[in-house]
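Note that one protein chain of the assembly has been removed; the remaining protein chains are unaltered in position.
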Amino acid sequence: MSTAKTMLDTHPADTGESDLDILARCIDACRTCAQTCTACADACLDEPDVTPLRTCISTNLNCADLCTTTADVLSRRTGLDTELLRAVLRACDYACTVCADECAAHAEHHNHCRVCAQACRTCAQACRELLTSLG
Amino acid sequence: MSTAKTMLDTHPADTGESDLDILARCIDACRTCAQTCTACADACLDEPDVTPLRTCISTNLNCADLCTTTADVLSRRTGLDTELLRAVLRACDYACTVCADECAAHAEHHNHCRVCAQACRTCAQACRELLTSLG
Amino acid sequence: MSTAKTMLDTHPADTGESDLDILARCIDACRTCAQTCTACADACLDEPDVTPLRTCISTNLNCADLCTTTADVLSRRTGLDTELLRAVLRACDYACTVCADECAAHAEHHNHCRVCAQACRTCAQACRELLTSLG
Partner (left out) sequence: MSTAKTMLDTHPADTGESDLDILARCIDACRTCAQTCTACADACLDEPDVTPLRTCISTNLNCADLCTTTADVLSRRTGLDTELLRAVLRACDYACTVCADECAAHAEHHNHCRVCAQACRTCAQACRELLTSLG
């Protein structure tokens, strides 16, 4: 079991959700995506031909910031505000989708972009599943 | 002149914007709000009667995270994606408005909440002005 | 294999390290600890008797910030500066050790503190192993 799920299960709030698995999966996907995008930005920066990777680096940095913030906001159950979750998840889904597309365009040449594109797709999908479950 | 404005003026991108002042003001408001919310969360936590301030603390922490991320995303002009800015600004505007309302409810008793409510209102307003200027 | 390790393996830098496993383990431990501390701070905040948990909340928030920053700094291999890594790892080791002790003091009553104390111990240990391997 992921640590995120364990922490949700030991939280005093009984938020009546049947969907803690979906929530935990989204937190885990955001955290993994944040780390992967931070690493991919740096790997792109260190490539011999960095010029065509500028947008990829910037996109990675934005996606990493959004994913870290989304994971943290999702982890807070006190004073829960579903409308805030929706707005943050929409922004995170968008950032991950853009970053997945950008990284996919470099995936043939750079393995870090291939791995990162997959982490971004997984995270965008997890955000959309949670959005659906929130109604 | 704020450092944010100076950095926008020295950036190599000529993004053709007539609205760098609005952008710089939003970055500055986000940074100030993030710091104020981080400090207000801790001041609330240290109040003798912390129980009625739980939601305020959680709301402050969410608002601080959103404002820091928004300031950072707005500071990146490489590979600019206006739709990403809109999604992030909408989430930040919402988080600031909720936090302003929550802090305002405690402003009579706690000066840190009074100051923080004002920083949140200023930031929400700056986000909406930038959203309007983005079209 | 962890995503952190995959990203290190696909990075263009050949930093000549024999210790990428130790590095990846530290990045993973920092990310897990950051998420766990963010969740534990919020779980503490939501406990019926929050007053004795104030220091624990503040300690959790500091530890989460340090762990996120440490994971990000460790993920950047471009322009590697070992002295910076040492200073950051020392601060992170300290923050994790303090947070582990504080959470352990509440572990009997709160399962989230018990889980969090373990994540903090694991992370402090990973920071020290990496410090040793850096020489």
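Note that the chains are named A, B and C in the order they appear, and that numbering of residues resets to 1 at the start of each chain.
Keep this in mind: contacts are C-beta pairs under 8 Å (C-beta built on N, C-alpha and C of every residue); 3 or more make two chains touch, one makes a residue touch a chain.
Being a predicted model, the structure only gives us computed values, none of them experimental.
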item: Among C:I27, C:C40, C:V73 or C:L130, the residue in touch with the chain that has been omitted; value: C:V73
item: Options B:C40, B:C63 or B:A124, residue touching the unrepresented chain; value: B:C40
item: For chain B, residues in touch with the removed chain; value: 3-4, 6-8, 10-13, 27, 31-32, 34-36, 38-40, 42-43, 45-48, 64, 68, 71-72, 75-78, 110-112, 115-116, 119
item: Missing-partner contacts on chain C, residue numbers; value: 54-59, 61-62, 65-66, 68-69, 72-73, 76, 78-79, 81, 83-84, 87-88, 90-91, 94-95, 98, 102
item: Chain A residues touching the omitted chain (full complex); value: 41-42, 45-46, 50-51, 54, 57-58, 61
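In this text, only the chains that are shown with their structure count from here on.
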item: Chain whose Cα mean lies nearest the overall Cα mean; value: A
item: Chain-chain pair with the highest tally of contacting C-beta pairs; value: A-C
item: Interface residue overlap between copies chain A and chain B, same or different (over half shared); value: same
item: Averaged-CA centre spacing for the pair chain B and chain A, given as whole angstrom; value: 21
item: Whole-Å gap between the CA centroids of chain B and chain C; value: 27
item: Touching two or more other chains - residues of chain C; value: 42, 45-46
